[in-house]
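Apart from one protein chain that is not included, each protein chain of the complex appears where it belongs.
What follows is subunit A.
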Amino acid sequence: MRWWRRWALALLLAAPCLPATAAPGAPPAVSRVVLDSLRQLLKLPQTDYDRVLLLCQVSDQLWTQRTDSAAVYAQRALVLARRVGYRHGEGEALNRLGAALRESNLARSLELFQQSLHIARATRDQALTAQNLRSIGIIYVYLRDRRQALSYYFQALKIGEQLHDERRVVLELSNIGLAYDVFGQLDSAQLYQERALVLAHRLHTPTNYILYGLGNAARRRGEVAQARRYYRQSIAESKKVGHLRSLNFAYVGLAELYQQMGRLDSSIYFARLGCQAGRTNGFLRGVLNASTLLTKDFKRRGPADSALKYQSLMLVMKDTLFGQEKVMRLQNLNYREQQRAQQAAAAQAALRARYRTFGLVGGLLGLLVLAVILARHGSQQQRARRALEQSLAELKTAQEQLVQREKMAFLGELTAGIAHELQNPLNFVKNFAEVSTDLVEDMGSDEPGRNSALQGEILAGLKQNLQQISQHGQRATSIIKGMLEHSRSGTGQRETVTLNTLVSDSLRLAQQGLRTKDKEVEVLISTALAPGLPPVGVVPLEMSRVFINLFTNAFYALQQRQRTAGSAYRPELTVSTQAVPGGVEVRIRDNGTGMPAEVQARVFQPFFTTKPVGEGTGLGLSLSHDIVTSGHGGTLRVESREGEGTEFILSLPV
């Protein structure tokens, strides 16, 4: 139970004069006991089926405390379930994994829930179906899609009622209440939470979320004392059951209440506790809510630097969360608009068919009615088109922002390489300047005319040094010029270049980028660059970017494999160029981790990445592919075997 100790420590540091009775860092005794006993059970011999379900239960318990640990157990359950072909267990594990990833990777999480839902429906597993409907509903609440969110929640509720599973019904009612709260329908929020509360009391099930929802409803109605009571009850219960998420919610609710009342010190106090709880759990959204409040509080009360600190935390959270959400929301909207446009087209076709029938009848009245319908339909279509255009524009902006981010990441790689390149010439300049000073001093100390041969030697040395200084200064200048060219955006001009030079320059830059990042990796690099290749017309900046990207990816794959492979493993990178009919070809092969077929199929898709969140934008290879194909009329292919390595084959027409 390392987490609560750390938490308690943080509290002590943050509030050294806290009265002992109010210390909220007490370990959640209940869940710890449950978790320990589950872990004991895992050690006993059992069937694989039982083990899958047990792992899922451990994941459930951990989810309220540390989502990353929950993901680990869910993954283990999934692997085992798939190995023994246990469909129900696979569905359960997929749902757990989705829940654990909901903060870090919303799109992946939605995909996992849908897979799980598919299995649940195929195996007619009603409980799991309801579970996934709820999980997907939560994602739509995140995306602020009211219609979809409530539709999933109510489907889940319906199944719960059909199954007479009242514990489930409590959760669904409370979730619906919270959704209404988010969408500003206070009466409905209140109503559903009250229904949930009555039922939960009868069943003696936890009410931590319900109390928070009731607290929110009371706060929004301005019933301060009532709201405070609910929040405090929710906090007490969350602590008892060790539920850090609802604890975060309740703390933030209470802090918001104090902010409304203008009691900023109390607001800061509770928002900090909320922030801690969210951080420990890995609940980014909760951290965001708490840090937003803290930023406001500190802006009003001071000190300003604390406001800044929480503002930057807030921005980091926003960047992580809303970058992915915006793209998802826009893609979704785009998809829906396309559907709507298709429906409109189908409707129009149907109308035309009817028009012919009416024409046969020849009723003038019919024609008139049609005219009216068509006119209305036309304006509807126009509205749909306007909405579509707007969403497309927004999607474009979001994509441009991501492309910009990818560019900055690339520039980072490049800068590391270039900073290193600059060291050498600067060193020479410094050294030659220093020895020249020595020479001049020698000259001054000699008696005039005593040794004219020595004088001549010194003068020749000085001249040579000055030439060296000038040369190395020039070398530094051209390196910096190269860097500036890389950072310049916009369309470059095609130039005739020697492919081999471009490839080896890019390789050197990527290598230096690697060395500054990871000193421990020794990669054996072999190059086989065919002499006498025909010159190619390319935009040098863009192509070197593609090569650096491919090399950097290869180094990453080698690093990843070296982390797990034994000491016999030697990371190797092979680069070759050759002439092929109609063009030239570059092959970049590594013996790194390699990719399974499904990853290979998606590797050039925008936003697809296998790197952990925050490490890759998922745009590197997609941009490279664009540059090679649409920019230069070439091809970029990948061949890979999992566990053996990957080869990228790039060809350019001459």
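The rule is simple: a contact is a pair of C-beta atoms (placed from the backbone, for glycine too) under 8 Å apart; a residue touches a chain by one contact, two chains touch by 3 or more; residues count from 1.
What we mean here is this: contacts and distances are computed from a predicted model.
Chosen from "Imidazole glycerol phosphate synthase subunit HisH", "Response regulator", "Peptide/nickel transport system ATP-binding protein" or "Electron transfer flavoprotein alpha subunit apoprotein", the protein name that UniProt gives for the omitted chain reads "Response regulator". Of A:Arg263, A:His420 or A:Arg602, it is A:His420 that touches the chain left out of the display. The omitted chain makes contact with just one of the residues A:His472, A:Arg561 or A:Arg589: A:His472. Note on the undisplayed chain: of the listed residues A:Phe428, A:Tyr556 or A:Phe648, the one touching it is A:Phe428. Checked against the full complex, the one of A:Arg108, A:Lys240 or A:Arg515 touching the unshown chain is A:Arg515. Of the residues in subunit A, those that touch the hidden partner chain are 420, 423-424, 427-428, 430-432, 435, 438-439, 461, 464-465, 468, 471-472, 515, 519-520, 522.
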